[in-house]
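Before anything else, here's the structure in question.
Heads up, one of the protein chains got dropped from this complex, but the rest are sitting where they should.
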Amino acid sequence: MKEQNGNDGEQDDITVVLGVIGSDVHAIGNQILERALEENGIKPVNIGVMASQEEFVDAAIETDADAIWVSSLYGHGEIDCRGLREKLEERGIGDVIMYIGGNLVIGKKSWEEVEKLYLDMGFDRVYSSDTQPQEAIDDLREDLSAAGDVSGG
Amino acid sequence: MKEQNGNDGEQDDITVVLGVIGSDVHAIGNQILERALEENGIKPVNIGVMASQEEFVDAAIETDADAIWVSSLYGHGEIDCRGLREKLEERGIGDVIMYIGGNLVIGKKSWEEVEKLYLDMGFDRVYSSDTQPQEAIDDLREDLSAAGDVSGG
Amino acid sequence: MESLKNKFLPKEKFEEESKEVLSSWPTGAEVDREEAVEFHKNLPDDSCMVDKLTEADEAKKTLTQPRAGVALPDELIDLLGHLRTEGEADLLPVTIDSYTRQNQYEKAAQGIEESREEGRSLLNGFPAVNHGVEICRKVVEALDAPVQARHGTPDARLLAEITLAGGFTDFEGGGISYNIPYAKDVSLEKSLRDWQYVDRLVGFYQSQGVEINREPFGPLTGTLVPPAVSHSIAVLEGLLAAEQGVKHLTLGYGQNGNLVQDVAAVETLRVLARQFLDDEGYEDVSVTTVLHEWMGGFPQDEAKAFGVISWGASAAALANATKVIVKTPHEAEGIPSREANAAGLKTSNQIVSMLLDQSLEDSAGLEKEKDLIIREVEDILGRVKELGEGDWAAGTVRAFESGVLDVPFAPSRYNQSGILPARDNEGAVRYLEFGNLPLSADIQDFHEEKMKKRGEKEGRQPGFQMVTDDIYAIGKGRLTGRPRG
Partner (left out) sequence: MESLKNKFLPKEKFEEESKEVLSSWPTGAEVDREEAVEFHKNLPDDSCMVDKLTEADEAKKTLTQPRAGVALPDELIDLLGHLRTEGEADLLPVTIDSYTRQNQYEKAAQGIEESREEGRSLLNGFPAVNHGVEICRKVVEALDAPVQARHGTPDARLLAEITLAGGFTDFEGGGISYNIPYAKDVSLEKSLRDWQYVDRLVGFYQSQGVEINREPFGPLTGTLVPPAVSHSIAVLEGLLAAEQGVKHLTLGYGQNGNLVQDVAAVETLRVLARQFLDDEGYEDVSVTTVLHEWMGGFPQDEAKAFGVISWGASAAALANATKVIVKTPHEAEGIPSREANAAGLKTSNQIVSMLLDQSLEDSAGLEKEKDLIIREVEDILGRVKELGEGDWAAGTVRAFESGVLDVPFAPSRYNQSGILPARDNEGAVRYLEFGNLPLSADIQDFHEEKMKKRGEKEGRQPGFQMVTDDIYAIGKGRLTGRPRG
């Protein structure tokens, strides 16, 4: 694990588009994620806060991204994310890995409910707002490796 | 109400036996109750902490008390109070007014449950530990007046 | 747009702009300011924010205020009524939804519609513009405490028109504090100009004898903001508001967690505001203060969240802040239930009421911290005035361009993001990187020394990892993020 996680100077040629979706301006997690990706040798394409679905899709196509990381901290994620997976499919990159993290619903729901809601919308993994970046980075490497996208080592 | 509650210098000849039942040594409320009774022109007969059922009954008979005020703060009240009303009946003063107040059960029960438990044991009124002395004093005057024991103002 | 100046907007210009603002969405037509003045004058005293704050300030009490807003008015009244009766809130908010904050009234309308259909709020606040003046008044009249609009709207002109005509007596925000932390692409020139309009509107009501309070948003990005950074901005927004005729200011600060720094911050905020307002001739403007309970990440566990909430209320009470903005035990989960919101209020009320008669004793450490904040703010604002050649508005724009004013972790591209804050060994927020902040050399040395000491204690070089650790720390129960042992 340690070898894989540390930034050993080599780039794995992994590219992640990240941004905060909708009318959400929470920038802190976004800035920390970007820095964490860099330090792990992954190329971040940060479209920043207040990003539309179209901006995510366009950026993913332009940069040939391996994954899209959507953040949503302000509770509107449910409205903002509907149809994103379908848009990716329409544009021919329906199989791109897609994670979401943040404060994902209004009101208190069980984590199981929240997770199911977003898995059903087509996200591959769902994270709460206290997840350390490293956890998602490890998951990403695992998912990419399972999908055969990364040569490894 | 005001005339009745204030200490206007006249004694109403009301006597209350008060004490903390069982192996309970909580003395603070007991000392405050005693002082509050005095200041309201009611005669307190304070048998103090760690009082047995017998001490309550004996004191009530000796002083021809109008009421018995039992306190219990340590949670064992349920065991300590069982049979007190019956003892009073056996000794011929079954109709004496009897109140209880304090932390009356172990574990969190609804107030309705707690109240019912003690009413069923033969207490006339049940108070939680944050009751101000004046409330019980007002109730006592009302109960005595309803029972015709006091000639009134 | 002609170049921005800190000058009172003349009546004609203001009225002309009004027409444009009020015609930008149908509910704007409901606004009749003369009639609104009458409406305010007939409101019960209970509804007046300025009265409540003045009274608390004189009695050295700390009042409590929650954040709360839902899509529909009846539910809003119900929610705020609950927070008042069950939560014992002293002051009420109406938190505005994120679409309205972006002037996306069509989306807000859709949110209202979907909320009606689903029978639950799909908006994270109350879309006051869509609902309009009459419904705002219905809300105000249903409640027995003053109501403030709390939002995060760079262009809040129409929102201000509608909520103030609607009987709200307090309006949060400012051209810096509701732009830099809340927007990505809005220029400061635009937002400062738009907030001159808002302040001018408040000034209008004030000139008609209607007391309206104005509150710049103190915490900014809410995470590791050094007091001098947020104080400089709060004082600037106060100066800009005063020029437009605002007479009552509540300046804010977001709790950082170190008690001495937090008390020093609230106390100096009052001192600095008075000093700068008086220097500019605004002696008749009143200043009260607000402390925001911990704005960073919250523990998931509710019992732990109650601890964080209590510590915020303790800082507010010991610093004698005029009010405290309250967090809830659901904070980590997103938007709280009304019960959780009331619980946060009750915990905070218990603390501020228990600590009513106490304050933090003067100590050498507190004095040092206060001196430091005052000197930093004087350094920064001195440079802002220079950059503006005496004009605070022009100076603000140029200061952000050059990084003389700079907010950590802000989303705006008009912010340099050159400074990097981190905690010292006692948990006080210091600077790890200064960017272009114009701080004296000895002050920079002081901060560098503090970070060096932390590095020594933790056996690592001061750096970005400390910042990340600090941000995640509170969820693990810590203020300062120490490396894992």
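Note that the chains take the letters A, B and C in the order they are written out, and that residue 1 is the start of every chain.
One rule holds in what follows: contacts are C-beta pairs under 8 Å (C-beta built on N, C-alpha and C of every residue); 3 or more make two chains touch, one makes a residue touch a chain.
Given the structure is predicted, the values throughout are model-derived calculations rather than measurements.
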{"item": "In the full complex, displayed partners of the excluded chain", "value": "B, C"}
{"item": "Hidden partner chain, touching residue among C:58, C:361 or C:442", "value": "C:361"}
{"item": "From C:10, C:26, C:382 or C:477, residue that would touch the chain that is not displayed", "value": "C:477"}
{"item": "Those residues of chain C which, in the complete complex, touch the missing chain", "value": "257-260, 299, 301-311, 313-314, 318, 329, 342-351, 353-358, 360-366, 425-427, 474, 477-480"}
{"item": "Residues of chain B in contact with the chain not shown", "value": "20, 22-28, 30-32, 35-36, 48-50, 74-76, 78-79, 103-108, 128-130, 132-133"}
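Please note the rule applied: only the chains that are shown with their structure count from here on.
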{"item": "Approximate Å spacing (C-alpha centroids) for the pair chain A, chain C", "value": "31"}
{"item": "CA centroid of chain A to CA centroid of chain B, Å", "value": "67"}
{"item": "Distance from chain C to chain B - Cα centre to Cα centre, in angstrom", "value": "54"}
{"item": "Touching two or more other chains - residue numbers and ranges from chain C", "value": "none"}
{"item": "Chain A, residues touching no fewer than two other chains", "value": "none"}
